[in-house]
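One protein chain omitted, others in place.
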Amino acid sequence: MSALLIEMSLLLSVTMVAAAILATRGRQSLAIAILAAGLVSLLASVQYLLLAAPDVAMTEAAIGSGLTTFLFFFVLGRVRGGERD
Amino acid sequence: MASVLDLLGAILLVGGTAFLLSGGIGLVRMPDAYNRIQAGTKSTTLGPLLTLAGVACLRPDWGLTLLLIGVFLLFTNPLSSQVLARAAHRVGVKQAPQTVIDRLAEDQGEQP
Partner (left out) sequence: MVEFLIYLAATIAGIAFLLALWRFIAGPTAVDRIIAFDSLTIVSITGIALAALAEGRGIYLDVALVYALLSFLGVIVVARYIERGF
């Protein structure tokens, strides 16, 4: 890894921690938590790419960030009648 | 030694990321969500296009994939911005106090 890739990896790590804190914080709507979890997954995919594993990165981006976020929003739209706020 | 094409590609890279930076500044400084959609989406369409053109100048053998990514971004980014702005207007996201005119609300007032 060159110095450029190491610095990009550090920036992504800081961003992942911030997005994970936002995802697990209380007193907010569930949509924002799902969006933050999707961001964590997306940046994890970039980390896999920087570690020279493009196939793992592609799978993580398609499943973790695409399909899971879509499924969470679908289910949240279905169960919203039972939610208090 | 760097040839002319390499130098042009590197300058295009810096120019594209400068557009991304202007988009980021607009995203932070704009007053309400609609202005942020404008600032964020317009600059993030032009910025990656210039950057991908710069990469294509530096490595001409990757041209096809870069062209595919660029065409895809050029087609889908304005579409997603429009869908997002329509959804925001429909659920009634607050506008900035400096807003003077709202054509969509006027149109919907005429024909509900």
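We call the chains A and B, going by the order they appear; numbering starts again at 1 in every chain.
Everything below uses one rule, namely that a residue touches a chain if its C-beta (ideal position, glycine included) is under 8 Å from a C-beta of that chain, and two chains touch if they have at least 3 such contacts.
Since the structure is predicted, the reported quantities are computational estimates derived from the model, not experimental observations.
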### Query
What shown chains does the left-out chain touch?
A, B
### Query
Of the residues in subunit B, which ones touch the absent chain?
2, 6-7, 9-11, 13-14, 16-18, 20-21, 23-25, 27-28, 33, 36-37, 40-41, 44, 47-48, 51-52, 54-55, 58-59, 61-62, 65-66, 68-69, 72-73, 76-77, 79-80, 83-84, 86-88, 90-91, 93-94
## Note on the structure
Listed in rising order, the subunit A residues that touch the chain left out are 2, 4-5, 7-8, 11, 15, 18-19, 22, 29, 31-32, 35-36, 38-39, 42-43, 45-46, 49-50, 52, 54, 57-58, 61-62, 65-66, 69-70, 73-74, 76-78, 80
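Everything that follows uses one rule, which is that only the chains that are shown with their structure count from here on.
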## Note on the structure
Per the C-alpha centroid definition, the whole-Å distance linking subunit A and subunit B comes out as 22
